[in-house]
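All protein chains but one are shown in place.
On to subunit A.
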């Protein structure tokens, strides 16, 4: 039922507001639709995405938290685990049933004990350490493996763009 989903989302929103993890903000941008959130994620320090603030959209299903939300970056991204349209491909966002890549164990996948906060922190760690086995963006995965300098340059450009700083 949507009622219990709203209650849980409200609780998560409250927790994320009162006790926010560093560099992460998330919440429903328009409370008329509590099932669509916007999030800002700061690129982890010491990585090529350092300093950038990446906006993303989270779409929750009606039976949340039984099913995972969908997450999509709304800025340009270049990362082995992010599709070119911004959709994020990490195991925590996959329902236990589906396994698009066929390599994940069900333990890493979605379960109701996960939360928005845990998803966003997983995404931060994904930014820090791409998993180049999952080929959401094959070009990015290849470049990450073979030409790290070029990858860093692109990441740098994206970071600048998210901050609105001309290159």
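Basically, a residue touches a chain if its C-beta (ideal position, glycine included) is under 8 Å from a C-beta of that chain, and two chains touch if they have at least 3 such contacts; residues count from 1.
To be clear about the criterion, contacts and distances are computed from a predicted model.
Missing from the rendering is one chain, named in UniProt as "E3 ubiquitin-protein ligase AMFR-like" (options: "Cytoplasmic tRNA 2-thiolation protein 2", "UBC core domain-containing protein", "Dolichol-phosphate mannosyltransferase subunit 1" or "E3 ubiquitin-protein ligase AMFR-like").
When the full complex is taken into account, the listed residue touching the unshown chain is A:124, out of A:58, A:77 or A:124. Mapped onto subunit A, contacts with the missing chain fall at residues 1-4, 6-14, 17-23, 25, 27-35, 38, 40, 42-47, 50-53, 63, 65-66, 91-92, 96-98, 105-108, 111-115, 117-118, 121-122, 124-126, 128-129, 131, 159-160, 163-165.
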